[in-house]
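Note that this complex is displayed minus one protein chain, with the remaining chains in position.
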Amino acid sequence: MEQEDHHPGDSRFFSKSGPYTVEYLVRETGAQLTAPHQDINNVEFSGIAPLQSAISTEISFLDNKRYLPLLAETKAGMVIVAPAFVDKVPTTSCALVTSNPYLAWAKVATLFYPKVKAKAGIHPTAYIHPDATIDPSAEVQAFAVVMGGVHIGKECIVGAHTVIEQGVQIGQYCRIGSHVSLSHAVLGDRVTLYSGARIGQDGFGFAVGEQGFISIPQIGKVVLKNDVEIGANSTIDRGSVRDTIIGEGSRLDNLVQIGHNVQMGRCCIVVSQAGISGSTELGDFVTIAAQAGLIGHIHIGDRARVGAQCGVMSDVEAKSDVIGSPAMPFKEFFKNVAFLRRLAKTSKGKE
Amino acid sequence: MEQEDHHPGDSRFFSKSGPYTVEYLVRETGAQLTAPHQDINNVEFSGIAPLQSAISTEISFLDNKRYLPLLAETKAGMVIVAPAFVDKVPTTSCALVTSNPYLAWAKVATLFYPKVKAKAGIHPTAYIHPDATIDPSAEVQAFAVVMGGVHIGKECIVGAHTVIEQGVQIGQYCRIGSHVSLSHAVLGDRVTLYSGARIGQDGFGFAVGEQGFISIPQIGKVVLKNDVEIGANSTIDRGSVRDTIIGEGSRLDNLVQIGHNVQMGRCCIVVSQAGISGSTELGDFVTIAAQAGLIGHIHIGDRARVGAQCGVMSDVEAKSDVIGSPAMPFKEFFKNVAFLRRLAKTSKGKE
Partner (left out) sequence: MEQEDHHPGDSRFFSKSGPYTVEYLVRETGAQLTAPHQDINNVEFSGIAPLQSAISTEISFLDNKRYLPLLAETKAGMVIVAPAFVDKVPTTSCALVTSNPYLAWAKVATLFYPKVKAKAGIHPTAYIHPDATIDPSAEVQAFAVVMGGVHIGKECIVGAHTVIEQGVQIGQYCRIGSHVSLSHAVLGDRVTLYSGARIGQDGFGFAVGEQGFISIPQIGKVVLKNDVEIGANSTIDRGSVRDTIIGEGSRLDNLVQIGHNVQMGRCCIVVSQAGISGSTELGDFVTIAAQAGLIGHIHIGDRARVGAQCGVMSDVEAKSDVIGSPAMPFKEFFKNVAFLRRLAKTSKGKE
């Protein structure tokens, strides 16, 4: 394998917009400019890059103290930083100063790399059932399958090999990756599903009969509200007798499991490999960190945060932080860990 | 996104059978009727719904004490309950009383929503190798790939985009979802594979050589016995020198990992995101809860239960319950948790 160039924005995969003047960037981000001289407003920037590889015509950012040593040595012509770090920006760079550098970075990066738009049309290899209605502005890629009764809205993108089963409703500006399975589902606008997501299959519901397990018909659906995002290879089961609902703006990472009847509020975050068991309810702005697991039939209050690998067996109050398995308040967990460590050490001599 | 109706059985996705008389429902469930008046036998019920949304012509059920407040307010015309809760059923409803309400519910729900049957025929876009034999009553959906030497039995359904590699044997009445990869495998009757399941790929087996890792040919297969169900995006590796075997009636949830050579008995349950390492053996009726992990080369006895997030590093005796990482008896785990919590509290003052 030849040496790879690791500079971002590889032209084989990305097409770049710009360049943009400093004046324009300041206006778009609403940030404060700290520059070595006044004539900078018409200087143009042509791209973005990380601190360690940016050049003088590129913009970078600092969002994590851990990378301050990289800031000291950056060749970037402009750096987005929080007020606390302005004086750490090298004199060869100008600073875009804002209380939320990551948000400003999101805005700047999107100027250079705007979202790809739908290329209207249906690939000739796709199979479209005659009773499906697809907006003419939508893009349907190779070998996609769209069954009867499906509705696909304005400027949606349906990836290659995705299967949309009977009756599924999809709003506007949705982006569905490749190899997605989508059934028994109603999607709002601007919903994003990454490759391999499985939405709407039967929940894991069965009764114990005389001769083995008896499946229970799962007759709810999945509702993904506006601006929901679902990661690659994640699985969301449809409801048993009510619906599985993912609230507006919520984002699920890769390999996440959502059981039947789960109800999730607005702007929740569920990080990779976490799992939420059937009928559990989340309020708004709840964060579930990676590999955490929630038992079924419990309630997690608004703005609660569940730590990585946490095992949650009972309700969690709004705004509380829990971690550990079984879950306990953050402070208690780390106190226990320290306590046990100390005890084990002092008991050393006795063994 | 418009307001969604969350009543179950959305006609865009489901077609309903019925209505059924009370007499018929009593006979089919074998349950006891408790009704406000004698003339109820010919009354008809037209559907099922959860306690909170059921109307007077619908049937509901109670299986979890947690939902008793919903029972008190239900408008359902009939409720399936255990004997202990008969007197909690509102006088506006009649009660179907049984010691196993969930099983009765399964039966009733299946009357209204029977399993979809195979629509005989091969979709014109599917690729079928000339040496495959597919029963004429089977349904093969769009873009499915069926290779040489494959046998597919009576009334099977093969989902869109599923790939069945050379030589795979599939019994009768199997249901295979979309996007399934199936190789080196032999399936019994009534096996269900959900979307994105990966069955039969190489196990994770390699030796450490002088210049890196050397793969070991994996020459076993996967055997899925009658009535097995495998969840969405789950992975089952084929055996290295013997077979990976999932016993009759066992059910695996979504995102489950089964290593090579695992041998699972009858009617085991493996909940979402659990993983079983290579060559481990499970008896019959074993339950592995969500996110649990089992090391390789161990044995789990009949009817043992492994708790959520449990890390099992050694054999587990039949009928025992273990939890924690490393695994310990249920009682010991919760005693330790309580003990540690108490100690940490009493030591508070000292810090």
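Here the chain labels run A and B in written order, and each chain numbers its own residues starting at 1.
Please note the rule applied: contacts are C-beta pairs under 8 Å (C-beta built on N, C-alpha and C of every residue); 3 or more make two chains touch, one makes a residue touch a chain.
Since we're looking at a predicted model, the values are computed, not measured.
From the options A:Phe143, A:Tyr173 or A:Phe204, the residue with contact to the chain not on display is A:Phe143. Summary of contacts with the chain left out: across A:His179, A:Lys221 or A:Arg242, the touching residue is A:His179. Contact with the chain not shown here comes from a single listed residue; of A:Lys88, A:Lys107 or A:His129, that residue is A:Lys107.
In the full complex, subunit B contacts the hidden chain through residues 127, 143, 145, 149, 161, 163, 165-167, 169, 171, 179, 181, 183-184, 186, 188-189, 196, 198, 201-202, 204, 206-209, 212-217, 219-221, 223, 225-226, 233, 235, 237, 239-243, 245, 255, 257, 259, 273, 275, 277, 291, 293, 295, 297, 309, 311, 325-326, 328, 332, 335-336, 339-340. Against the chain not displayed here, subunit A makes contact via residues 1, 4, 6, 8-10, 12-14, 48-50, 53, 64, 66, 100, 102-103, 105-107, 109-110, 112-113, 123, 125, 141-143, 159-161, 177-179, 194-196, 227, 229, 231-233, 248-249, 251, 253-255, 266-267, 271-273, 290-291, 308-309, 325, 337, 340-341, 343-344, 347.
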